[in-house]
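Got a structure for you, written out below as structure tokens; questions coming shortly.
FYI, not all chains are in this one, though none of them got moved.
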């Protein structure tokens, strides 16, 4: 077992080799951290070589702290992500679909993750199955995609339909959009896990970051 | 409040006026009864005027007991229903769709309920959304239906798509078909309750009888 | 497959043919949208021919934005709905019952949906089964209704009793009224799904809109 | 703290003072025991003074073992209970209602428990709310009862209606009767816990024994 580079900040122990091992650097999950902690992590990751250093679930206060430190940081407010350092040029093409307008913030996190990973992205929003012709109309986009990410709340039915129309891998992201028996995304999650079309793979509710990382892994495998 | 006709069998207290009040006679749910109890109930209902007297969830032993008593009883083994007395001539037309072959027994219970209620029925099986063109192909059937019943297990996505294609009422029946995160029909139930297309109404898991009774009420309202 | 008219707003892709296909235009679910997005959707739907254009789950800020744009918009604050354009003259008659006073906002959404759909409506509130004579007293209203919508939280027992008293279709709406083991409407939902009286059809918790759309479909079928 | 009489059988440690403390002797729950263990417990309880010694959830094999040992034992096959020793003369009157025929075995356990406790019992079966006039017809029985036990599966709505008609305590027993969203009695349990009429007290699913013990405590308090 080889040596490992770690940045020990006391409250955090950053894994500086992760980009080398997994293709994606350690990314700061800001939700459970103070703005100062997030900034300290970003600085250590950047010093450790991350291009870019990167945080998710960034609220307004944390965004301000980041911009105070790095005036040229990229803050994607839709996606609640922040990036310190230049984003790489994109290669490949991931198609990102949403079932409804309210699923937009999660799709934005997918897109931001792809951008930071150097992967190209096409977004088509609001193609829910209640107007199924809208789904059929994305056939040309499916034909040129390396992979497809489908973001849907409420009934979560869209990935089942899409996976029956394409031979590309379909990454399904349930969202917490909906009310009542949607149970904060549980309904959509179960729908996607039991999709009658095979080839659907599922991530956690509202986990646009995880879907983006996975899609980037696919594109890197394809474009290698 | 007027007087009520009741048949008191000790273990059961049959409501002989129910057909008059609700359009459907009291129907014997055989699952929790001995064959002898089911036969006794059918006899009392028949004597009370039910045309036909009728039982659901009939197993083989109970079916035999019914036929022993009424050699001309109609036993629908797919639907696990038994009828004593002639079925009425059908009026109207309910379209019954299934997502997969395994949903067939529940759809059969819908169809048997409609038959006993004097309502016509068209069945189209195995039109799941993984091959969405199969759904689009039922458009002509939708156009001539008084109401639509959609039976689906696993992801339960079919009613969302169908309700976006028609102005008819869509009655959705989740089934316990599937495994794992299907949780005995819970996944399909939640999908249908959160359908992104309005106009979907839901019954209990595997409740083909309830869906049939409801569809018959619609047809009677329309054809009145 | 014929051509489809769609209004593409970038963040939304509105289905302008939905009224033609399903009898109800696409309706804006305002809960996950900014006021500006909701206004833009209403404008596009109105331009696309919706009479009226219509939004649900409208909060105060969105209501103000709508009225700023269309001073003659109808804002139903009980129902949290907004309508741009004249409401059609009502035909038919749907009876809307509530079990308790707290179920009122959901019943208001049912009534507003019926009004926008051009369907007449009679409301009788607070007829819970703890005073069952109040339920029996609505018999004359049941006799003249085209369909019945029953709105109930807590134990959700009212639809079971009503469906045993009438031959009309009963659409049951569980509400999130209650506490503890009511589990935000889950108890009422399960009660309604397992109603011992057949002919009960269920929508999502607090989904007055869906119940209204379904009831309108019934009335249109009956009055055709 | 006074001394306690205990019968130590190695696998069981029987509480011989329980009748003195709580009014009901320790009762053998046969479900998790071998026939020999149940017989040994009954013998020790009988020797310890229980009048009668008593077991619940008795299957056929255990019933045979009990009768082999005590030929005059009373085996109530409906209730799956066994009694060794004479049952006391009944005092008082508990009304036991069921919503449907399938709830009968649980009601039988209530009745057997009352009998062993020396309490009188009136049973009226199959008075579900789908024919609510059947519920209203039990008013005379309610008027002369010391307490009421209501046994119901599926929607579990009966206790709500009954508790609105009487000033007696209503003990509600959910049963596992039903399928799908009944979830083995969970739907009925939640309905009863959220009953809109106060004065409803709930026991575990299918727990006829517990309901009987509680009702006997009430009667003893009243008749003291």
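Letters A, B, C and D mark the chains in the order given here, with residues in each chain numbered from 1 onward.
In this section, a contact is a pair of C-beta atoms (placed from the backbone, for glycine too) under 8 Å apart; a residue touches a chain by one contact, two chains touch by 3 or more.
Everything quoted here is computed from the prediction, not taken from an experiment.
How many copies make up the whole complex, given 4 shown?
Total copies of the sequence across the whole complex: 8.
The working rule: only the chains that are shown with their structure count from here on.
Common contacts of chain B and chain C?
Where chain B and chain C share a partner, that partner set is A, D.
Give me the C-alpha superposition rotation for chain A onto chain C, in degrees, nearest 5.
So the copies are related by a turn of 90 degrees.
Round to the nearest whole Å and give the separation of the Cα centres of chain C and chain D.
One centre to the other, that is 44 Å.
Between chain B and chain D, what distance separates the C-alpha centroids? Give it in angstrom.
The separation of the two C-alpha centroids amounts to 35 Å.
Averaged over CA atoms, how far is the centre of chain A from the centre of chain D? Could you give it in whole Å?
56
Hey, what residues on chain B touch two or more of the other chains?
1, 18, 136, 163-165, 189, 193-194, 197, 204-205
Can you work out from the touch definition every pair of chains that touches here?
Result of the pairwise touch check is A-B, A-C, B-C, B-D, C-D.
If we count contacts the way the header does, which residues on chain C are in touch with chain D in the complex?
That would be residues 99-100, 128-132, 135-136, 154-157, 160-161, 163-165, 178, 180-183, 186-197 of chain C.
Would you mind writing out the residues of chain B in touch with chain C in their complex?
Chain B reaches chain C through residues 1, 18, 21-24, 27, 136, 146-147, 163-169, 171, 189, 193-194, 197-205, 209-210, 213-214, 217-218, 220-222, 224.
Help me check something: in the complex, which residues belonging to chain D touch chain B?
Checking each residue of chain D against chain B gives 100-102, 104, 124-127, 130-131, 133-134, 136-137, 177, 179-182.
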